[in-house]
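Data block below; observations after.
One chain of protein is taken out of this complex; the other chains stay put.
As written, the chains take the letters A and B, and residue 1 is the first residue of each chain.
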Amino acid sequence: MNDLTPYLVISTTLFCLGIFAVLTRRNAISILMGIELILNACNLNFAAFSRFVTPPDDISGQIISIFGIVLAAAEAAVFLAIILAIYREFSTISPDETDTLKG
Amino acid sequence: MDLDFANVLIFLVVGCVFVLLNLTVSRLLQTRLFTEEKYIPYECGEDPVGDTRIKFNARFYIIALIFLIFDVEIVFLFPWGVVFREIGVLAFVEMVIFIAILLVGLAYVWVKGDLEWIRSIQSGSKESEVQ
Partner (left out) sequence: MELKPLVFYVFALLTIGSAVIVVTVRNIVHAAFSLMVTLFSIAGLYVFLQADFLAATQVIVYVGGILVLILFGVMMTSGRLDMKLKMERGQLFWGGLVTILIFALLLGVIRRTPWNVQEELGTVEGTTAQIGKAILQSEFLLPFEVASVILLIALIGAVLISRKEVREDE
């Protein structure tokens, strides 16, 4: 608990679960959940390095995590708006079936 | 700091245990006699019409979206409020710029009528007539 490695293992696991969701899910909202897991893994890493690697009075890692959360909020808002627009157009949000732009 | 968060943890655990305990006790004590009426969702004595899982109007989403953006603004307001006295005018000006930029967004959705629940339909149809 007062060591870097457990945090890195947790965030690696989260990252890989997110990758798995993005690769295998066939519903755009599930893919968004996978992306959120990846972003959380990334924020957790920043916070862990901020605690264990940089000097104690340097909290840049935490601030970067906060900006990461803010960007995740903006990303989720636009992502879901696009999903709603796609749903209106195709009546489905499976990325496999919305392939009109395919060459 | 750990002690402060221990309070939060105790609160969380007691909350979960309370709910689970009540559900378990109620499960043990209840009599299970199912009649057809008991399967109907309770809507103040009215017979429910249609399915529970309807597709929601996209206007709910716009409201949630505006909420989320200003929720994020709050995150920056808290540390600003803590150090405001120390930094003084500079902090004030910086936060005014920050909020002014976000207020442009609020003004936009307000002027376009997304915040008005009923009239946004009329203004929407008017605009499409003009087009």
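We adopt the following convention: a residue touches a chain if its C-beta (ideal position, glycine included) is under 8 Å from a C-beta of that chain, and two chains touch if they have at least 3 such contacts.
Computed from a prediction, not measured in an experiment: that's the story for all the values here.
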Chain B residues that touch the omitted chain in the full complex: 1-2, 4-5, 9, 51, 53, 55-62, 64-69, 71-76, 78-84, 86-87, 90-91, 94-95, 97-99, 101-102, 104-105, 108-109, 112, 114, 120-121, 124-125, 127-128
Residues of chain A in contact with the chain not shown: 1-10, 12-21, 23-27, 29-30, 32-34, 36-37, 40, 43-44, 47-48, 50-57, 59-60, 62-63, 65-67, 69-78, 80-85, 87-88, 92-93
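FYI, only the chains that are shown with their structure count from here on.
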Contact footprint of chain B on chain A as seen in their complex: 66, 69-70, 73-74, 76-77, 80-81, 84
Complex contact set, residues of chain B against chain A: 58, 61, 65, 68-69, 71-72, 75
